[in-house]
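Of the protein chains in this complex, all but one are displayed in their positions.
Note that the chains are named A, B and C in the order they appear, and that numbering of residues resets to 1 at the start of each chain.
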Amino acid sequence: MANMSDNNIILRCQGLSKSFGALKAVNNVDLDFESGVVHAIIGPNGAGKTTFINLLSGELQPTEGQIYFKDHDLTNASPNKISQLGIGRSYQKTNIFPKFTCLQNCWIASQSRLKTSMKFFKSAHRDMEVMERAQRALELTHLAMKPEILAANMSYGEQRQLEIAMMLATDPELMLLDEPLAGMGSEEGAEIIELMRDLAKTHTLILIEHDMDAVFAIADQLSVMENGILLETGTVQQIRNSKTVQEAYLGEEETA
Amino acid sequence: MEFSFYLIQLLNGIQYGFLLFLVASGLTLVFGIMDVINLAHGSFYMIGAYLAFWLTGIFGSLFLGIVLAIPLAVALGFVVERLAIAYLYKKGHLHQVLLTYALILIFDEAQRFLWGNDSHGVDIPAALSGSITLTDIQVYPVYRLFVSFVCIVIGVGMFYVIQKTKLGMTIRAGASNRQMTQALGINIERLFTIVFSLGVGLAAFAGMIAAPIDSLYPGMGDNILIISLVVVVIGGIGSIKGAFVGAMIIGVSSIFGKTLFPSMASIVVYAMMAGILIWKPQGLFKSA
Amino acid sequence: MTTGSPGNNTPLIEARGLHTFYGDSHILHGIDITIHKSETVSLIGRNGMGKTTTLRTLIGLAPPRQGTIKVHGRDIKKSKVHKIVHQGIAYVPDDRGIFPNLSLYENLIMAARSGPNGRDDWPLSRVLDLFPRLKERMGHMGNQLSGGEQQMLTIGRALMTNPDLILLDEATEGLAPKLRKIIWAVIKQIKKAGIATVIVDKDIKTLLEISDRNIIIEKGKIIYDGDSEKLIKEPEILKKYVGV
Partner (left out) sequence: MQKITKPVQLFLLIALGFALWFPSVGDEFYVELLINIMIIAIFAMSLDLLVGYTGLVSLGHAAFFGIGAYGLGIFFGEMNQYSIWAALPVSLILTALAAVVIGWISIRTSGIYFIMLTLALAQMFYYYFFESKLYGGDDGMFISTKPDVNFGSIQLLDLGNEHTFYYFTLGILVVVFLFLVMILRAPFGQVITGICANEQRVRSLGYATQRYKLASFVIAGTLAGLAGFLEAAHTGFITPSYLGWHESGNILVVVILGGLGTLYGPIIGAVALVLLEDFLPDITEHWKIVLGMIIVCVVLFLPNGISSLSGKIFRIPSQIMKTILRG
């Protein structure tokens, strides 16, 4: 067990690797995440960012290395256990229940915080605590106006918001956000950025994002990945000034 | 019981395994490449056997019967694929199960309509009717060796086609990424028709050569279907290699099961499958 | 297939009023696109705006509910994907679509064929000259290749079908800068060889440099279609719709 009591570290990865056949999607990553900090991971597509998030959320099992969350060893833990420990995630590719209503989507997320859902007798929608948590998530994401609309009939931007709302409804302590702004217009995007700023006051956020402006606006810490390798970690300013990073990644994007 | 007895059982098991392989390889190809569950696959085995019986009766020669029956069976596969299976590619497994189940009802009843409810047999051709003497009292029929030999030839041929020819490449490509295969200009529908018809041909052919050592009876397709499904699942869906290994495991163990635990013979096979899947839920050789 | 005869001014692709849906979601809202012979066209827009869908619609993988597509002047709306492809269109998808269970060599030759008018400009040797790195890895399986090798392979595989037009979706995405340069150099050679291309990419700068014409898509509609010089002079358009 890693010793994390001496500082403010909430999540720690040690020598984390994931291979698909001969391809090393994540290659020996050592990285600590501090509590209460917004930590963004940037890098070109295919750099291994989503694989990295999938390792943290338990959707993939690491080939090598360990993950610790507070006092828990998350290595090889199932996604449901990780969620129950207080790590929520959103997906880059919208992953909602299209045939459920907007509220039902958050409902099923919120209900997961019950001790058990092996309840057969009481109608689900009578549980006020679950209902409140679901509605709060909708309010935070500005979706409270139309809870009865089918998720499939919502606009793309709204679906992206619902994606985040579902994560919020599980009341996580640490949030893994996989490209929350993917494909959003500037207005909708601004709302999400605003929301993330709010959440950052009370939560720890780990964020993958392409939109550099957004990353620089909200992140405290930045890590740069390329070809599965962690190139560098530091504050926004440090990363901006880093030669390696500019050559590998930023340089291209900024001048573009 | 002595060594030669077990040797004979082993030979029988291997020979049965080869037959299962012919049936299961078609099934696993259709699973793996077209993502279609074809429950009617066993019916084609039955149809093959009855075609051989019928044509042998007319022409007096099993070889002639088989030669004539193969194109009939492949043509039937072609028709069934075009008329029914082709509609299933975009549907879920549930509808595939249902439609092919309905095909079983139709084929089984058609068999009763054409050939009645009695059991039938087909004579072993005279040229292959001899036996090889193993010991004073134990002999092994030549025809069974012949069946094994033919299966090996077909198996090797299939391996060559799939691994070495352009058709084989497109078949493997289609199994891993259907859309990309289409986007490279391959007519995937025609590919599916070919694969399905060949699969039907293999199952029917297995029925034909097995006709002289198996008896023909209504509903005989059911047994072979379920055993082949077990083979495919044990081997790993879509894997020809898996189908071969699975067929050998099931072939040998079911023959030994019949001699060693006669009262529970059929259960041995299923228990074995359950065991393997608890150990490896995706089968022994999960295809790429 | 004789429609591609020289001196004929029929566009390679002429699409009118395309409306494409994925299930119930309406992705393309009436798109018109014309691609001429040997033309390099870039398709620009943010994520989720319909760039990939446009490419998939043109090649028939996402058939439109409304609208017409003519390839070499012939309506292909009801044609199957492989028929459209045989008109001389190749597709390089953003996920590369390498067959993991085929060797690199098999990936290259499985679909190799002559072009629509019998041209055979891209034999294996020429493709390998373009990507010397592939030569060393002929026996490797598709899933043993690095991202860069996969990208080279998917472009090489497209060339082996001797196309008149290649649709390139994010061909440089996720590659190290060195590899990106190689891919861009190859795209320039493809342009020089007279093959038309439609390129989707995030590297707007190189796109403007390389393409003859730029199309900007916003929420499933084309909001700009004009040549590169004009677009360079109007940076506010790019700023507004692409955020660059």
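By our rule, contacts are C-beta pairs under 8 Å (C-beta built on N, C-alpha and C of every residue); 3 or more make two chains touch, one makes a residue touch a chain.
Quick caveat: nothing in here was measured; it's all calculated off a predicted structure.
Colleague: Which of the displayed chains are touched by the chain that has been omitted?
Modeller: A, B
Colleague: Per the definition of touch given earlier, which of B:L7, B:L68, B:A84 or B:L128 contacts the omitted chain?
Modeller: If we include the chain that is not displayed, B:A84 is the one touching it.
Colleague: Identify the residue among A:L11, A:V29 or A:M166 that touches the chain left out of the display.
Modeller: A:M166
Colleague: Just name the one of A:Q61, A:N80, A:S155 or A:T244 that touches the chain not displayed here.
Modeller: Looking across A:Q61, A:N80, A:S155 or A:T244, the contact with the absent chain belongs to A:N80.
Colleague: To test your reading of the contact rule: which positions on subunit B touch the chain that is missing from view?
Modeller: Residues touching the hidden chain, for subunit B, are 31, 37, 39, 84, 87, 91, 93-95, 97-99, 101-106, 108-110, 112-113, 222, 226, 229-230, 232-233, 237, 263-267, 270-271, 273-274, 277-278, 281-283.
Colleague: Mind listing the subunit A residues that contact the chain we can't see here?
Modeller: Answer for subunit A: residues 57, 59, 78-81, 83-84, 89, 95-100, 104, 107-109, 111-114, 117-125, 127, 166, 170 touch the chain left out.
FYI, only the chains that are shown with their structure count from here on.
Colleague: Of the chains present, which has its C-alpha mean closest to the combined C-alpha mean?
Modeller: Smallest centre-to-centre distance to the global C-alpha mean: chain C.
Colleague: Centroid of subunit A to centroid of subunit B, CA atoms only: how many Å?
Modeller: Roughly 49 Å, centre to centre.
Colleague: Approximately how many whole Å separate the CA-defined centres of subunit A and subunit C?
Modeller: Their C-alpha centroids are separated by 33 Å.
Colleague: Mind checking the centre-to-centre distance between subunit B and subunit C? Centres are C-alpha means, answer in whole Å.
Modeller: Averaging C-alpha atoms per chain gives centres 43 Å apart.
Colleague: Scan subunit A for residues touching two or more other chains and write them down.
Modeller: Subunit A, residues with two or more chain partners: not present.
Colleague: Show me the residue ranges of subunit C that touch subunit B in the complex, using the header's touch definition.
Modeller: 59, 61, 80-82, 85-86, 90-91, 93, 97, 99-102, 106, 109-111, 113, 143, 157, 161
Colleague: Please name which positions on subunit B make contact with subunit C in the complex.
Modeller: Spelled out, the residues of subunit B in touch with subunit C are 166, 169-170, 172-173, 175-177, 179-189, 287-288.
Colleague: So in the complex, which bits of subunit C are touching subunit A?
Modeller: It comes out as residues 23-25, 46-49, 100, 141, 143-147, 170, 173-177, 180, 202-205, 219, 243-244.
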